[in-house]
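Omission of a single protein chain aside, the complex is shown with its protein chains in their original locations.
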Amino acid sequence: MINIGVIGYGYWGPNIVRNFTGTKDAKVSSLADVNPAALERAHKSYPHLKTTTDYHELTISSEIDAIAIATPVFTHFEIAKNTLENGKHIFIEKPFTSSVKEAEKLIELAEKKNLKIMVDHTFLFTGAVRKIKELIDGNVLGTLYYYDSTRVNLGLFQHDVNVIWDLVPHDFSIMDYVIKEKPVAIIATGTDHFGRGLEDVAYITVYFNNNMVAHFNVNWLSPVKVRTTLIGGEKKMLVWNDVESDEKIKVYDRGVKIENREGVYNLLVNYRSGDMLSPRIDTPEALKVEAEYFIECILNNKVPINDGYSGLRVVKMLETSDKSLKNKGKFIKL
Amino acid sequence: MINIGVIGYGYWGPNIVRNFTGTKDAKVSSLADVNPAALERAHKSYPHLKTTTDYHELTISSEIDAIAIATPVFTHFEIAKNTLENGKHIFIEKPFTSSVKEAEKLIELAEKKNLKIMVDHTFLFTGAVRKIKELIDGNVLGTLYYYDSTRVNLGLFQHDVNVIWDLVPHDFSIMDYVIKEKPVAIIATGTDHFGRGLEDVAYITVYFNNNMVAHFNVNWLSPVKVRTTLIGGEKKMLVWNDVESDEKIKVYDRGVKIENREGVYNLLVNYRSGDMLSPRIDTPEALKVEAEYFIECILNNKVPINDGYSGLRVVKMLETSDKSLKNKGKFIKL
Amino acid sequence: MINIGVIGYGYWGPNIVRNFTGTKDAKVSSLADVNPAALERAHKSYPHLKTTTDYHELTISSEIDAIAIATPVFTHFEIAKNTLENGKHIFIEKPFTSSVKEAEKLIELAEKKNLKIMVDHTFLFTGAVRKIKELIDGNVLGTLYYYDSTRVNLGLFQHDVNVIWDLVPHDFSIMDYVIKEKPVAIIATGTDHFGRGLEDVAYITVYFNNNMVAHFNVNWLSPVKVRTTLIGGEKKMLVWNDVESDEKIKVYDRGVKIENREGVYNLLVNYRSGDMLSPRIDTPEALKVEAEYFIECILNNKVPINDGYSGLRVVKMLETSDKSLKNKGKFIKL
Partner (left out) sequence: MINIGVIGYGYWGPNIVRNFTGTKDAKVSSLADVNPAALERAHKSYPHLKTTTDYHELTISSEIDAIAIATPVFTHFEIAKNTLENGKHIFIEKPFTSSVKEAEKLIELAEKKNLKIMVDHTFLFTGAVRKIKELIDGNVLGTLYYYDSTRVNLGLFQHDVNVIWDLVPHDFSIMDYVIKEKPVAIIATGTDHFGRGLEDVAYITVYFNNNMVAHFNVNWLSPVKVRTTLIGGEKKMLVWNDVESDEKIKVYDRGVKIENREGVYNLLVNYRSGDMLSPRIDTPEALKVEAEYFIECILNNKVPINDGYSGLRVVKMLETSDKSLKNKGKFIKL
């Protein structure tokens, strides 16, 4: 039985407590949050929880095996470091850290202590993303042309990070998981409308070594919720509409074959427009699957797919995007 | 009665012939196309048409008052110049020309000769765009935050131009029409997947003097047809989905009001989420409305909203976008 | 503090326990279910609950004030009768009872004992239905022409009732709530595909005294989930799509005005096609609102909108529909 301590009971914390509580071979014994009102709310639903406003009580506790960290990103490094130093595994909210340097230090520390880091890239545990990975790994799409994601909403304005650090971790972690090709450079544009120095609209282009390109459109100021990803391949093309409750993924047998010949009018273009298939997708709660996987990784000493290195790769792309954005869309190599 | 000659009977030419034929105070008497098969097709539907493979027969004809040019863009300048020199008004496909320089020369020539240039920015004559302009002019949206357009499809690969020159003229001309603010700089990214040197996927960010930003996502390799524009304003936000046959425009009473206070946790964000209104939109055929307007501008010596300068502004943005794209997303001032 | 006992912990029971637990001035102390496995599941989430397989322990308990009954409909009468006889209020799943006769007896008993009956017509507590009632009460739609509902799905086949008794209670209770006119006759058609004598597809027409008509299409064998209601009025027309997460209700300024003149060709029809408005709808959990309302009705001795008579009217229409269905669509007066 893995004993989990949870630090942070704001927006996402309650989901973490609920899911680890329901997980076989795990229990949640203690909760820390700087806000006493949050602790009170938690106590109503889970009367058995030990609660505290000082997270150190959890990190030093001899009863606790692992700690789930669901606090603002700027606190991640300190809390995670303290947790690892006290010999406990960590399950940590995305983005992993505020900087590449912090991520590298935590990875190093965990390796030295032989502890697990799992970064909560929840989407990797959805039926939709798993199906996409399966389709790409099975070469159903063929050589990839582009990965084009839109994630906009009348979003929760964050206090401490811009829209890139808030929304793009989802998409970078998904892309990192499903696509084998490695990104080589980034250009990001965007703007801040409220004089906070924190952009609320951003557009990111990620270049790859072959001609593949990825693009991310994120926006906290959209009147409608859009969560659509198009993945174009030579053999098939895929649309993932995560706002739909059914038929989230559609795979189109559509494409183009181009034969270049001499002269501008001798281009031969063959268009293919066949059937569309929407595969069945299993839809258990992703965080539930991920919680079970975390326990399994600890018990069986497995390296999680969403380990510290996965978190680091995402943070590196975020950091680079942010830097490009701050420098008028400068082209920056990764 | 304005006698129209039409040059070019490929994809768009038949629509031009049909609409000018049906226009009061206009008739189409002659047609030129380098392709005899195109002329034959035209003759079946319009037995009265004089047809020729040499467009000069039309430009020098003393019977013709105006010429509609629906040929590939690289031929625009030569044909338009010849037409204007022969004292005839021009109605010309978008994009106006292949370069700013060409556009400027044609404008100068037309002014000297006191002739009309109308660039076929068809979308300006749709009910949807006219409604958007009405809403923005009436300050229904308030100060604009962003203009975000997606126009993707399994598109017709062009022989001579990339996806920017093919699709973005629609969006640049619409934005130029509905938004008063003037763009100041452009960054464009994208790629070519077929080794033609002609990009099939592109992303353009347009900066404005205030914090407004515009973004354009164009793609010839999408399995699905998307034509969506989001316009975010301080007072209202608008979604224009041109693929819908009904309820193309939705105006959302949604937004955010942010009060910055000292300290990271003292941010006060008020979210507003009210009704959505989808205004009734009239849907006559846009090209029909535009054809009538062209005749009206000639007969009453009016300056068209889509005159040569409108065409020039669009070409300038296209040229700049293309230059940025070719230079790894370089930030280029307009 | 109202002490609630809950009988039945199958599909809906967990929602009832959770919502009454979270309600001010209420607590859930005891649970009965014939299935020990259900009790065990409940105990995990709510360790404080007293559980029993004999519901009589609850109905005779002196600590319990009211009982929520979430058992199969054929058990409703017996349990409800026993509960009322023991002086406790009832909150009871839809449909209220298996027959008009049973409903009448329970109402009589409750009145004699001065106890509350609340039939769980949950939809009456959704933001959507409340908005529809507001629009109809405010005469926004004008004289009603028709009420047309489709509720189909790959549905849970019930063991003891047909699709009418399973799905139509939702729609009859909604119609009964939002429409003042009283139904006068019913015709129902449908069929059973599995030789169970329990129809899985049914179509019901309800006639009213004026020319209004209502229609209900219910189906357990649909591959897709449809929950759409159209309400046509002289002034406005409304579409309620409950499957949408946003913009559930759309009010159309569309209609027809007909002037009958002499002779078949002298009909004058004016079509009106104006704006569409999608009003903002509040979306708290309906069962939560209803649970609070039940407590409020008990504490303040109010007559619920969804009282026994409401339940009776619905059961009367169900019984009549079923009778018509069994008699080849016989026209039966209510």
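Per-chain residue numbering starts at 1, and chain names A, B and C are given in the order in which the chains are listed.
Convention: a residue touches a chain if its C-beta (ideal position, glycine included) is under 8 Å from a C-beta of that chain, and two chains touch if they have at least 3 such contacts.
Here the structure is a predicted model, which means the values were calculated and not measured.
Checked against the full complex, the candidates C:F20, C:F123, C:Y203 or C:Y293 give a single residue touching the omitted chain, namely C:Y203. Touch with the chain that is not drawn comes from one residue among C:E57, C:D192 or C:D246, which is C:D192. Within the set C:E57, C:D148, C:E181 or C:D246, the residue that contacts the chain not displayed is C:D148. Contact between chain B and the absent chain runs through residues 48, 224-225, 243, 245-246.
The chain not displayed touches chain A at residues 247, 250, 253, 273-280. Seen across the whole complex, the unshown chain contacts chain C at 145-146, 148, 150, 152, 154, 156-157, 159-160, 187, 189-196, 201, 203, 205, 207, 211-213, 215, 217, 219-224, 230, 232, 237-239, 250, 252, 254-256, 258, 260, 264-265, 267, 269, 271, 273, 276, 328-331.
Please note the rule applied: only the chains that are shown with their structure count from here on.
Comparing the CA-atom centres of all chains against that of chain C, the greatest distance is found for B. With each centre defined as the average position of its C-alpha atoms, the distance from chain A to chain C rounds to 41 Å. Chain B and chain C have Cα centroids separated by 53 Å.
In chain C, no residue touches at least two other chains.
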